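A single protein chain has been omitted; all remaining protein chains appear in their positions.
Presenting chain A:
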């Protein structure tokens, strides 16, 4: 073998710089420009017009409904995700592998299809929905339906974050805790939770982002009733179809703001997790 070159792969300057230029151009054109455009459009009528659009009765209702759904979805999936991760990492039972695969169904299924399935099952003519109608319970075209599909779409996030971490950490610490006399709740509070807190927070941030931004599934089951079942993403579309561009972009700027905040929190949590993982691998070395 001849040692003709001292350069490693990718070390040639022209390769490096052309790749960097290409990547930056794409990021600029596809990510940054649209993001800036949202805010430019939102403020195109000035701050007062922005404020007027923001405080519009229907917009305020859409913000309220969106936050309300997210505020319910996050705790539901937090509890559900922790429970599921605990179940599949701490117990051996038949069908465990299948369950781990099933957790991913909401990721694999298109949200619109999920929405349609819920409509068919729980709608007024649906198999379950018709029976509920007899009891005067309406799920579809009302906030419970929006909540149901949002929970469905976002349910893998927490579990997906926790399962690999809890598998890696194993159950020895919990066993040690129980031999020392800790009760189930004490174990969870003092041993399990501190070990998974950052992964849990990461899962919550992702769940929240998706719950606020979900469009497809929600648009199928909501019925788009202004001031009643209109969430923020649906509201953006409605305003746009009404040729109220500034109004649409005002609402969109709110969603973008939430997304930016999410990114910031996510980066912070990732940084904390990386630190924890470094400590963990050091621990095993």
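The rule is simple: a contact is a pair of C-beta atoms (placed from the backbone, for glycine too) under 8 Å apart; a residue touches a chain by one contact, two chains touch by 3 or more; residues count from 1.
As a working rule, contacts and distances are computed from a predicted model.
Asker: Which name from "Sulfate ABC transporter ATP-binding protein", "Integral membrane protein", "ATP synthase epsilon chain" or "Potassium-transporting ATPase KdpC subunit" does UniProt give the chain that's left off?
Answerer: The chain we cannot see is, by its UniProt record, "Sulfate ABC transporter ATP-binding protein".
Asker: In the full complex, which of A:125, A:183 or A:267 touches the chain missing from this view?
Answerer: Result: among the candidates, A:183 touches the missing chain.
Asker: From the listed residues A:11, A:104 or A:173, report the one that touches the chain absent from this view.
Answerer: Per the contact definition at the top, the residue touching the missing chain is A:173.
Asker: Touching the hidden chain in the complete assembly: which of A:42, A:191 or A:269 does that?
Answerer: Touches the omitted chain: A:191.
Asker: Given the full complex, what residues of chain A touch the hidden partner chain?
Answerer: Residues touching the hidden chain, for chain A, are 172-173, 175-183, 186, 190-191, 194-195, 279-280, 282-283.
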